[in-house]
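One chain of protein is taken out of this complex; the other chains stay put.
Chain naming follows the written order as A and B, and within any one chain the residues start at number 1.
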Amino acid sequence: MSVSRREFLKTCAVMSSVPMVGLAPGVAAAQAPKKGGTLRVGFYIEAATMDPHLSGSKVDRQVYHNIYEPLVTLDTKLGIRPGLAESWSQPDPRTLVFKLRRGVRFHDGTDFTAEAAKFNFDRMKTEPKSVRKGEVASIDSVDVVDSHTIKINLKRPDAALLATLTDRAGMMISPKVVQERGAELQRNAKGAGTGPFEFVEWVKDAHLVIKRNEGYWNRQGGPYLDRVRYRPILDDTVKLQSLQSGEIDVMDYVQPRDVAAVKADKNVVVLDVPSLAAFAYQLNHQKPPFNNKALRQAVAYSLDLEQIVKGVWLNVGVPANGPIPPTSWAYDKSIPYIKRDLAKAKARLAEGGKPGGFEFTMTTANIPINVQEAEVIQAQLREAGITTKIKLVDAATQLSDGNSRNFEMISYQWSGRPDPDGNIYQFFRTTPGTSLNWSGISNPKLDELLDKTREVSNQAERKKLYSELIRLLQDELPMVYTVHPVEPKAFSPRVQGYEPIPDGMMRFKDVWLK
Amino acid sequence: MGRLIAHRLLATIPVLLLVTAGVFALLHLTPGDPIDAMMAESVDATAKDALRRELGLDRPIPVQYAAWMGRLLRGDLGRSIRNGEPVIENVSRRIRPSLELALLAMAISLTIAFPVAIASAVHHNTGVDRLGTTFALFGICMPNFLLALLLIFLFGVTLRWLPISGYVDPLEEGWAGVRSLVLPAVTLGLALAAVVTRTLRSSLLDALAEDYVRTARAKGLAESHVIRRHVLKNALIPVVTVLGLQLGTLIGGAVITEYVFALPGVGRLVVDAVFARDYPLVQGVILLIAVGFIASNLLVDVLYGWIDPRIRLR
Partner (left out) sequence: MAGSIPESAFADRAAALAGAAAVSDRRWDALRRAARARLAPFGAAVLIAALAVALAAPVLAPYDPYAQDLGSALQAPGRAHLLGTDNVGRDVLSRVIWGTRVSLVAGFVSVAIAALAGSLLGIAAGYSGGRVDGLVMRVMDAVLSFPPLVLALALGAVLGAGLTGVLIALGVVYTPTFARLMRGQVLTVKARDYVEAARALGAPAWRIAWQHVLPNAAAPIVVQASLSVAFAILAEASLSFLGLGIQPPGASWGSMINAGRGYLQQAPWIVFGPGAALFVTVVGLNFVGDAIRDGLDPRLRG
């Protein structure tokens, strides 16, 4: 595909206005869904744990969204929809009341009640190994109002909490399973969830199988599939060929380099799912050269994002104007991304006291597309007289270099959160307390804006604040954003009824096999 | 002999101590941290610190080493940080693909090596021989990863005869499993065939020069009979020994082959564990591999001493 940004946004809009996208839209609409069959899904890596409260890796969520359910869910436009909670209200900025759905049972047969919901929140906050603590930090306590109503008392207003509860932090596990199974839950989630599919077995390195929940509360639509079988396939090329040869039916991600070839293949259907993700570089504000604002700007003006998106990403993505992805309600399309302007770059260099250019090291994750992007950026910067050395590091080193600010410019890939807060606050608020603020930026105006975005709950007003923030970030440049990637997913033509949600999670409730 | 073996076993203790200390030092010198690696996108620093305390990762390195040693002496290799399961379980799960791959590779290598080596030895110093030895040399010079990519290109991408990877267990899914192992096994097998050809050819030539062979020939026995009955039998022992050593190393992980073909074997396990900074897992696996390596070395030395008393256990 070769789309301009406008066309891309149009595509997003079209996709979201057709809620049940049949993969070959015209054909699929004509047929009625059919029960049965096993869906074979290829993933890039093995899941880490089946306990959503202890999970720190993205791939786990792919499975969770089929066996567990959060209190609230996302729609294709990232709006919040009822999930296990039928409705919610906010009597004051520090209180959130959820009316829970009646007649929902965990797979182990126990009822989902207000007590169970409270149990889950308490566990997230107190379990020593809980990875959810940060996400539920604004929650002070949870009260059981009646058998199906809970009241969440907040320490401070938190406009982003509802969006946070659409994922792991909002997922409900059977208290009985947690108590009886203990640590074993990490690899055996039998009976633990309420979702459209039940956990069957997980043979590590081989497969993870879930089956249809015959007693699923939602009688509309699916689940149709008998089973879903997840398989880790560590290599993208291999995974793609497995799909082409019919060994799997679904793959989670197609590399940009393969997209053109796959789209030409009649045995494969590709769906461009716009993501929440962003590729960027953090600039270290606490030491030379990038403690100098003019030099940061010189770098930004030297980059040709259009060329990067076209040459490296092969148009499987759009140039980024900042941390908010085009899929978000907070995205402001009137703010252009920073355009290449070598004259301005030269002027900024002179202003920063380096008219002849300067030299710095670019730390980059050792992943093919990152390396390619780094090489292109290196060439672009050279044209502005800026010399870069590329230092490739593995993921663990990248994180430790970032956390300890042992870098000048470092690649940063963020998978994105549905609420803009998750893509912004932790990166730019003055430390301590914000662990993703690798750049070390500390700017009073920015801090003030950031705090305001959390207190205001009116969406239109928040959007205005975020637009102001994006402009400030484009000037201060704690991070240079390059691209919001599209995350194409590929399917066998048999697969029908898949609904792409921009969080990239594959929910198979309404999917069926032709 | 028994005393010598006991002596050798005792001598391996300091070696193993050095190995474990070396791994420990190396790992902790490497930048990066298992908790960060595991919770890459978690913003909660206090939760991470709590987890570090829970796992004892906040203690001084010598203390951590002592604690690890203490558990080791009680036969406990610890648990993986990433998946929380015992190291032993992680390894035993991964050993099957590595073992199957190793055995298949050996089968392939023997199928190639025997005819080539016998032809080379029988037609010593002829064109046939030169062809055989050139094959062996090329097999040794061919980098594993390059051969793997060429095979993938030819059979996976161009001809599409074979799956280019993704492991399917032959013991569970039969033919599909064998097919999934063919290309990686050929990759390893060709290189192994080169070594076996070389060894077998040499020992065949040695055996052919022995008196009893000359006697047998003098008696007018058919050449094929002489080769089968007298030469091959005697020439096999070094080959068996080489293969024994190879098996030990192969199970320890054909790192690159498993990496290129995305096979969930021991080699891949080590590499992934290194990348995840999963300290207990790396330590445990390397220790097990080192033990296996030392054991197979010892076994080979003993075998040699037993086959040929002229070669003593050093």
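The rule is simple: contacts are C-beta pairs under 8 Å (C-beta built on N, C-alpha and C of every residue); 3 or more make two chains touch, one makes a residue touch a chain.
In this text, all values refer to a predicted model and were calculated from it rather than measured experimentally.
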From A:D75, A:D226, A:E351 or A:E375, residue that would touch the chain that is not displayed: A:E375
Residue of A:K310, A:R340, A:K452 or A:K514 in touch with the missing chain, whole complex considered: A:K310
Contact partner of the left-out chain, one of A:N366, A:T430 or A:N443: A:N366
Contact partner of the left-out chain, one of B:A119, B:L221 or B:V300: B:V300
Chain not shown, touching residues in subunit B: 11, 14-16, 18-19, 22-23, 26-27, 29-31, 105, 124-125, 129-130, 133, 137-146, 149-150, 152-153, 157, 188, 191-192, 195, 198-199, 201-203, 205-206, 238, 241-242, 245-246, 249-250, 252-257, 259-260, 267, 270-271, 274, 286, 289-290, 293-294, 297, 300-301, 304, 308, 311
Residues from subunit A at the interface with the omitted partner, ascending: 236-237, 255, 257-258, 261, 307, 310-312, 366, 368, 371-372, 374-376, 378-379, 389-394, 397
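What we mean here is this: only the chains that are shown with their structure count from here on.
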Whole-Å gap between the CA centroids of subunit A and subunit B: 40
Complex contacts: residues of subunit A adjacent to subunit B: 48-49, 56-58, 128-131, 133-135, 137, 183, 186-187, 204-206, 231-235, 237-239, 241-242, 245, 247, 393-397, 399-401, 403, 406, 414-415, 426, 434-436
Contacting residues of subunit B [partner subunit A, same complex]: 30-34, 36-47, 50-51, 54, 82-85, 93-94, 156-157, 160, 163-167, 169, 261-262, 264, 268, 275-277
